[in-house]
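Working notes, beginning with the structure itself.
With one protein chain removed, the remaining protein chains of the complex are shown where they sit.
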Amino acid sequence: MIRVSTSVFALVCAALLVACARSAPDSAPTDMLNVSYDPTRELYVEVDKAFAADWKARTGQDVTIRQSHGGAGAQARAVIDGLAADVVTLALAYDIDAIAGTGLIDPAWQTRLPDNSTPYTSTIVFLVRKGNPKGIRDWADLGQPGIGVVTPNPKTSGGARWNYLAAWGAALRQPGGTEASARAFVSRLYGNVLVLDSGARGATTTFVQRGIGDVLLSWENEAYLAIEESKGAVEIVVPTVSILAEPPVAVVDDVVDRRGSRPLAEAYLQYLYTTDGQRIAARHHYRPRRPEILAEFPGAFADLSLFTIDEVFGGWQTAQRTHFADGGIFDQIYRPGGR
Amino acid sequence: MALAFLVLFLFVPLLAVFTEALRFGLGAYAAAILQPDALSALRLTLLAAAVAVPLNLVFGVSAGWAIAKFDFRGKNILLTLIDLPFAVSPVIAGLVFILLFGRQGWLGPWLTDHDIRVVFALPGIVLATVFVSFPFVAREIIPVMQAMGREEEEAARVLGASGLQIFRRVTLPNIKWGLLYGVLLCNARAMGEFGAVSVVSGKIRGETNTLPLHVEILYNEYQFQAAFAAASLLAGLAIVTLVLKVVIERRLQRAMAVPGDPL
Partner (left out) sequence: MVRTRRHTVLPGFRLTMGYTIFYLVLIVLLPLLTLPIRSWELGWSVFQATVTDPRVLASYRLSLGAALAAAAINAVFGLVVAWVLTRYRLPGQRVIDALIDLPFALPTAVAGITLTTLYAPGGWLGRHLAAWGITVAFTPLGITLALVFIGLPFVVRTLQPVIDDLDLEIEEAASSLGATRWQVLGRVVLPYLSPAWLTGFALAFARSVGEYGSVVFIAGNMPMRTEITPLLIITQLEQFDYARATAIAVVLLLLSFLLLLLINGLQSWAGRRLST
């Protein structure tokens, strides 16, 4: 018995070692891994194809770009724990900061590329049922009694944190808005929340497919995608003011230096800033940074007043500490008697 | 009553899976499961199960023999420890391997220096699969072996049979159904595992995605029909193992058709 089992075991170990050995890097890598968050799947399918063609035209080399998608936090954690990403394209700077905190990325990463290392931006809008039966027009309506709100859990979803901060900032921007009135509004809003899904896509499905709630807080690009998918069962309401959501990108220094793939990885990210890259982003409902490309898509992006996280919250580190960390304001809202 | 329960709990969800999978006809169904990503996910899933099931089978038989045929102190604790991988949340099951083999894990620096990849590669996926399907064979055959008692084996021993002979001639025929069920469960779990594998996989398309992960990806891309098509493939794999079971059952019955044997 034991002889059989040891030989099986030895065989397996051998097989695993062979598998390990095979994953050793080649001298000149012609492939790279982009670790990204959930809503960018469609965007990067097109970007990867266009970039590969562009690279081939410039260098004659065939490249393969592999993709990995998941919740932004989970993806950042995978990179921290050793997922060999050449580039990361995540939902918020906080997640890339967390990777930088372990020494894999230069701490000054956000200054290495233009526009805060964010080649495209988005914002937070509302999705309502066809015909807007509850007459939802702006942020204040979400705090009214009898409105069912769907938004993901800010503790587990990057997009949900943008939603929360958009609501907070919008309340501050009201005439006479203070920290206290913002807190009261956000508490009322989350009191109206019916389901806190763990991710943005889950929340969209809950709202669109399951028919839960009257309004969904959503990324602008997700909202447009949901309208296409639902064939008109839902429509967009654009509030007067919202947050400028900046999903940043970065080269993972430790990985590209180890593999020798830095030129490829840097070219890939720079491609996002080219006219072609910007057009692809715009086609997928991400707001391009270059004004001349934005002008090519008249009416595609609603005109609203946008504030940045740096202006209102003093950056991600502060926002995370104040609002989302354990015992932060979001936790206090949900503490019994905390409302 | 029992049938109503079954229909409500099992048949309706299955129906839902296949209805959704075939929503756009057979052509779309075939297209969904013949995607290169789907095929590579299928290969990976089968490979992980092919490693996990034999390992856990050997362990299960060995544990069954030790626990059912002998008395010793601490048996309950041992049994409970065998159950443990089960009670461990799949997420944690993945996490422990990250804590061991991840870049910041105990073995991380050594592995990085030698350029060996465990997590976010095949070995990690296999390890997580072995972990989650660990108790099945053991837990299925221990009650059967206990119910069987040990008198028959003892008699065989007294008559001069060797350990291996006793096992093959006396024990195995008695536990074969339990063993088969155990292997079946172990295999189904190994192929269907989602949580633990999703933590250690890295979700690289066409490379470290297993079939269940592929289903989730498709679902998240609003490709509901393709997602359910891939899910039906998993249900189909379970049915294949079941058919195999029936075939083996028939063979065994014919091979050992002893008159008067209730089995």
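All chains are identified by letter, namely A and B, in their written order; residue positions are counted from 1 within each chain.
In this section, a contact is a pair of C-beta atoms (placed from the backbone, for glycine too) under 8 Å apart; a residue touches a chain by one contact, two chains touch by 3 or more.
A quick note: this is a predicted structure, and the numbers were derived from the prediction, not measured.
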Provide the residue numbers of chain B that touch the chain removed from this figure.
-> 1-3, 5-6, 8-14, 16-17, 55, 58-59, 62-63, 65-67, 69-92, 95-97, 99-100, 105-106, 127, 130-131, 134-135, 139-140, 142-144, 146-150, 153-154, 157-158, 162-163, 166-167, 177-178, 181, 184-185, 188-189, 191-195, 211-213, 215-216, 219, 227-228, 231, 234-235, 237-239, 241-242, 246, 262-263
For chain A, residues touching the missing partner are 1-2, 5, 71, 73-74, 76-77, 80, 98, 153, 155-156, 193-198, 202, 209-212, 324-326, 331, 334-336
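FYI, only the chains that are shown with their structure count from here on.
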Averaged-CA centre spacing for the pair chain B and chain A, given as whole angstrom | 35
Going by the contact rule at the top, pick out the chain B residues touching chain A in the complex.
-> 51, 54-55, 58-59, 61-62, 98, 101-105, 108, 112, 115-123, 126, 164, 167, 198, 202-207, 217, 220-222
Within their complex, state which residues of chain A touch chain B.
-> 1, 4-5, 8-9, 12, 15-16, 19-21, 23-25, 33, 38, 41-42, 66-70, 78, 80-84, 102, 201, 225, 229
